[in-house]
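Omission of a single protein chain aside, the complex is shown with its protein chains in their original locations.
Right, subunit A next:
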Amino acid sequence: MAKIKKKGASGQAKNYITRTQAVRKLQISLQDFRRLCIFKGIHPREPRNKKKVSKKATPATTFYYTRDIAYLLHEPLLQKFRDHKATAKKIARALGRDEVSDAKRLENSLPRMKLDHIVKERYPTFVDALRDLDDALSMLFLFANLPSTTAVPAKTIALCQRLCLEFEHYLIVSHSLKKTFLSIKGIYYQATVQGQDIMWLVPYRFVQKMTGDIDFRIMGTFIEFYTTLLGFVNYRLYTSIGLVYPPKFNASSDESGGELGAITLESKSISGPLAIQNGTSGNTASKAASAAAQAAADKVALQNGDAEEIPAQEEPSAEVEVVDDKIDTFETVTGEGADVLPQPQVSNTEAATLFSSFTFFLSRETPRAPLEFILKAFGCKRVGWDAVLGDGAFTTNERDPNITHQIVDRPNLPPNAFSAIKGGEDEAGAPAPGARSRVPGRIYVQPQWVWDCVNQGKLLRPDLYAPGATLPPHLSPWVKPKKGAYDPTAPLEEQEKEGEAELHAEEEGEESDAEEVEHANGGPFDAIFDDEVEAGEGMDVDGSESEGESEAEAAAEVDDEEEEDDEELSETEVERLRYQRELEAEAAGQPFATADAGQMPGKKPGEAKKKAELKKRAEKEELDRQRMMLPNKKRKLFDKMQYGNQKREAEAEKLRKKRRKLEKEKLAAQAAKAK
């Protein structure tokens, strides 16, 4: 006979412990237990059979692993919690006896706790900590944007803000921000730090409502742990690139809304601010001065800044190893039919130079904090903004001649809307900020331009994002185009099937007798035809009819000077680019889809169609053969996949057809203009 086992002495009954039992065992209050569990990363578990664990268990009973709880017994924090309780009792007794000085003395001996050891324990390596940073960053950025209440004290908020700003500074210096997305919830960011993708969500300003359904004590406990964690992560990141941690924090600048500018980074080797700061030295002094004086002062400041920048930039580069991180592209071995491997997007050097040659000015209606952060993270050295938006701007003078780009987010008004007011102000001398006249020689864009440029890793055509223009849709950078699906950002040649263009052209030829070409006259900007152009357009999937019009409007709104320049450019440019594209297509062995593809000599109508059909049939046969080889279960899965693929491809083809039509019209318009 087998050995008789005693009930409740082994198995599930031994492995699990209820929360009440755990609290009793540890001899602490329930709140302390909760905090301890959060700090140590001990989560509630679920036994396979609750009734086997405990007869009394109800559906609401929470269980923990007994071994986890036993491990908690060794936690130094637990002893601290108990000590704290004991000392609090002593203080209460002293106060009851009116022995205030005794109470004071006891209060000084209250145990103070630190979570340092837990950070190392929970994240044995630094990479572990980075992997778990998503939640920490989202929480801290959220709390940094909360209003202070009794549940969330101002001290906590200030700490969160400081840590977040420090982290942002690291991202700026290391150019490790990769993607960002404007959602209706908030702004998503993704950075790659030491090979780890970190994604976090930052709320928009001033919209957080405090609701009653969340337990702020629990959130506060998480914040306590995460602040400690991010502090150490920041320390490590700063020291890894040769910076001093903690960086200098200018409280007065922070008070006046300095944000990123309130923190000054210092290099370990040379004492002095790094070049990443907004090179502003004289702009507070010269605020009251006239516009001319302001410009002069800024010039001087800029020169000074440049003088400082050069050694500062060179020095750290000596110790921080600069790797030529031109990224590799990964090619598939299997050939054409295989899935496209996701390619790494932007390398650090590319990110560092995207906006490096520009000076931006943010109008007062734009969100300053995200724009400043993103622009600087992608290489911009000089960001100015309206004085309303806070301290730390490169310039607060909108008329500064250094400014190359201005970010505006307001409806476009006719040029003479303010003429009456402006006339009065001109007599006074200084141009008022109220009179929003355009400064020539500067590009005006809407904020979305910055985000789209960053996500695509290149500068997009700014006229599509001009103020008042209908913006192309803001696409999520995390949606990877599937095989066969339509990708609005890629040029047509890359994604179309072989022979598709010709087939389409044939169909078009049949239809064109009845149809009439509508949008005959496009704007002058349609003339510039390169990859960037293609990337910018075609995003608008549904608004295909209105696109031509909106572009024409956008083009009309740009200053006269620019227009002249572009017109000169366009005629020669168009010819050159078309020739170039033809050559490229030839080299790639692809047919060049031009306006007159349908009337190509030596090709009978219907030939392409036949060819395509033949090819299709061959492919299908091959697939069927493969399908037959599969076992039944896999065959079903295969069928499912096939169904999805076909659907996607049909959709994509429809969209491509639409786009091809548009492009053709555009080309026709250009040709007409060229003549």
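Keep this in mind: a contact is a pair of C-beta atoms (placed from the backbone, for glycine too) under 8 Å apart; a residue touches a chain by one contact, two chains touch by 3 or more; residues count from 1.
We adopt the following convention: contacts and distances are computed from a predicted model.
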Query raised in the report: From the names "Phosphatidylinositol glycan anchor biosynthesis class F", "Ribosome biogenesis protein NOP53", "Ubiquitin-related modifier 1" or "DNA primase", which one matches the UniProt record for the unseen chain?
Result: "Ribosome biogenesis protein NOP53"
Report summary line: Cross-chain touch to the chain not pictured, restricted to A:K55, A:K155 or A:R625, is A:K155
Report summary line: Of A:A86, A:V388 or A:V479, the residue that touches the missing chain is A:V479
Report task. Among A:I42, A:I241 or A:L577, single out the residue that touches the unshown chain. Result -> A:I42
**Report entry** Footprint left on subunit A by the chain that the document does not show
**Finding:** 29, 31-32, 34-35, 38, 40-46, 59-60, 62, 65, 67-68, 70-71, 74, 80-81, 84, 88-89, 91-92, 95, 100-101, 103-104, 107, 110-116, 119-121, 123, 125-126, 129, 132, 134-135, 138-139, 142, 146, 155, 159, 181-186, 188, 199-201, 203-204, 207-215, 217-222, 224, 227-228, 231-232, 234-236, 239, 245-246, 365-367, 409-411, 446-448, 470-471, 473-476, 478-479, 488, 539-543, 636, 639-640, 643-644, 647
